[in-house]
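These notes are about the structure you will find just below.
The complex is shown incomplete by one protein chain, all other protein chains being positioned as in the whole.
We just call them A and B in the order they show up, numbering each chain from 1.
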Amino acid sequence: MTEILFFFEVVLAGMLAGTMYSLVALGFVLIYKASATFNFAQGAMVFFAVLSFVGFMELGLPFALAFVVTVFLMIAVGYATERLVLEPLMSQSEDTMLMATIGLAFVLQGLAQAVWGVEVRRLDLGIGDFPIPWVAENLGLFVSALDVAAGVVAAVLIVILALLFRFTKMGLGLRAVADDPGAAASIGIPLKTIMLMVWSAAGIVALVAGMLWGARAGVQFALVDLALKALPVLIIGGFSSIPGAIVGGLIIGVVEKTLEVYVGPFFGGGIEGWAPYVLAIFFLLWRPEGLFGEKIIRRV
Amino acid sequence: MHDKPLFMTYSRGDVANFVVLMALAFAVVPLMIETDYWYSSILIPWLCLALAAIGQQFVMGYAGQLALGAAGFMAAGAFACYNIELRIPWMPFPLSLLFSGLIAAAFGVLFGLPSLRVRGIYLMVATLASQFFIIWMIDKFGWFKNYDSSGIITAQDIVIAGRSFTSPMEMYLVVAVVVTVLTILAVNMTRGSVGRNWMAVRDMDIAAESMGISLLRAKLQAFALSAFYCGVAGALFAFTYLKSLEPVAFDIKLSFQILFMVILGGLGTINGAFIGAGFILLFPVVLNTVGNAWFHGMIDATIISAIEQVVFGALIIVFLIYEPLGIAKLWENLKSRLFSRRPVAEAAAAKQEPAG
Partner (left out) sequence: MTQARNFPIGGPILEVENISLSFGGVKAITDTSFKVLMHEIRAIIGPNGAGKSSLLNCINGIYKPQQGRISFKGEVLDRISPNIVARKGISRTFQNLALFKRMSVIDNILVGRRLHMGANFLQIAFQTPAATREERENRERCEEIVEFLEIESIRDTPVGKLPYGLQKKVELGRALATEADMLLLDEPMAGMNVEEKREMCRFILKVNDELGTTMVLIEHDMGVVMDISDNVVVLDYGKIIADGPPEAVRTNQDVIDAYLGVAHD
């Protein structure tokens, strides 16, 4: 009985950790949907956002103000990226865009460290990373409060974004742009405004993801490597699908946790470092467009 | 460009360049440079990384496959070499290097397999798997490190034909010979049908296939040769530069550096690999020196390394926008501008030739 309970705990912890990957992946999907650009810099944006947030708090800003200031900062980053990187490379190949966003990632993570320094910061969101006592006592399950909070925040963000996509004028425009930027522009959809909105949304998602990650693991450079795991999440879920990002994140979270707990001890641990990527390879061989992505038909 | 080949497929200009470079590498440098610093901190790592960058060029610059795992293959080569030297003591060092490269090449083929189905970022993620998996494997299975618990293993001395090469200059000569040989082979391949097939796959895969190129063979060949070059480079890097073996030396940061070398140096050129490696290696040295000279050590080394990241990242973007063919192309342009200062009559004669 306790073994089954323990297994549930592992799976639950995996799912909740997975939602954090989902959050990073979400920012990725937003930008991919609007511009068909693989934004490698999403992970660096997570780090940049949360480090700036902590930095502003260190300067004496209260929590809420620091949050708002960082949101504006991320919008500025989005605007600069749009103007300085994406626009000049508009007609270039996908691979070129991807390489450019790798460059952008280095600019952002370097900039954040140059301005705020490299030491590890603690971030206290007022939610502890320890088992919720009530659940532990009554159900015998040890579930971290922070994990649950992360799960709730992720769920709320996803619902808001999905609603925005479905029901607002911006969402409609965005879907049109994703379909055919040229045609969308010709019927008067303001391409640049939409891009700015999307990059800003991705920036805010990055900030939230960074705060949750930072509260757990400390605000430090290692976040960039953690965020890299959003890539296998995207391959599993599909680059253009919000539900895909969620499910992909959950799958990665659960698989890496269970592997680590049940198989890891035989190899001295550390399986989580590569398991998501190898899992992604199997998905690539089996279903390259991801679980929720549209099937790609190459026409000649 | 229309030169008749003077020697095999090489024009007069190629041969002249080769002679000058060889004289520089094997006569001028060993005779002129005495300080160990130049050998062990600049020339040796430059050549090793340039060799790895050639490997990255094969797969990315020529075959057009976005791979990001060069450091993983370097690690495979380095630890293969350590184990061969350790377990087969009679093996001559050059053969150890060869086998290290072949072992890395086997990994290259394995992790190159996804390239048959996917490209772009998908492939990049698949190659990241190789990066993380290889490092983890070496780290977690004690056998690879001969059950050394300290984490840092000293590399064996390089012994060739009973003579050991231990001084920085001697090691430099070993590296220079290996890099020279492999570079010549790389130039031969990239100028011949091997390189043409790769470039055809890069530029338009379906047309390449319709001309009878097997995508499977061309891509796996590129991955195998790429990993071979990275493997040999990794072994040299560990044995002559680090002088020790530790998996963390080959982490993802190094893979990114090698990626930057080929993008900045110039995709699809062999000299771009050397230029890019030199730039990525020397720029931090210059930045550090300038930082210390201007601010007298008041700037923290970590801040300087952060600024370095910003500069490299920004340069990547700037080059992709303004000169996607990298520094090698800038160098070409500079050369042709210098050429245009030839005597008037000669320049006029050159103009008569159409678009040559």
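Basically, a residue touches a chain if its C-beta (ideal position, glycine included) is under 8 Å from a C-beta of that chain, and two chains touch if they have at least 3 such contacts.
Computed from a prediction, not measured in an experiment: that's the story for all the values here.
Chemist: Sort through B:Ala155, B:Leu225, B:Leu245 or B:Ala328 and give me the one touching the missing partner chain.
Modeler: Reading the full complex, the residue touching the unseen chain is B:Leu225.
Chemist: Pick out which of B:Val15, B:Met91, B:Leu173 or B:Leu215 touches the chain that's been left out of the picture.
Modeler: Residue touching the chain left out of view: B:Leu215.
Chemist: So which of B:Asn17, B:Thr35, B:Thr154 or B:Ser193 would be touching the chain we can't see?
Modeler: Touches the omitted chain: B:Ser193.
Chemist: Who touches the missing chain here, B:Ile206, B:Val248, B:Leu282 or B:Ala301?
Modeler: Hidden-chain contact among the options goes to B:Ile206.
Chemist: Mind pulling the chain B residues that touch the left-out chain?
Modeler: 1-2, 8-9, 185-186, 188-189, 192-194, 196-197, 199-200, 202-204, 206-215, 221, 225, 268, 354-356
Just so we're on the same page, only the chains that are shown with their structure count from here on.
Chemist: Quick check: how many Å separate the C-alpha centres of chain A and chain B?
Modeler: 33
Chemist: Contact residues on chain B for chain A in the complex?
Modeler: 64, 66, 114, 117-122, 124-126, 128-129, 132-133, 136, 139-141, 206, 252, 256, 259, 263, 300, 302-303, 306-317, 320-321, 324
Chemist: Inside the complex, what are the residues of chain A that reach chain B?
Modeler: Contact set of chain A toward chain B: 38, 40, 84-85, 88-89, 92, 94-96, 98-100, 102-114, 117-118, 225, 228, 231-232, 235, 239, 267-271, 273-274, 277-278, 280-281, 284-285, 288, 300.
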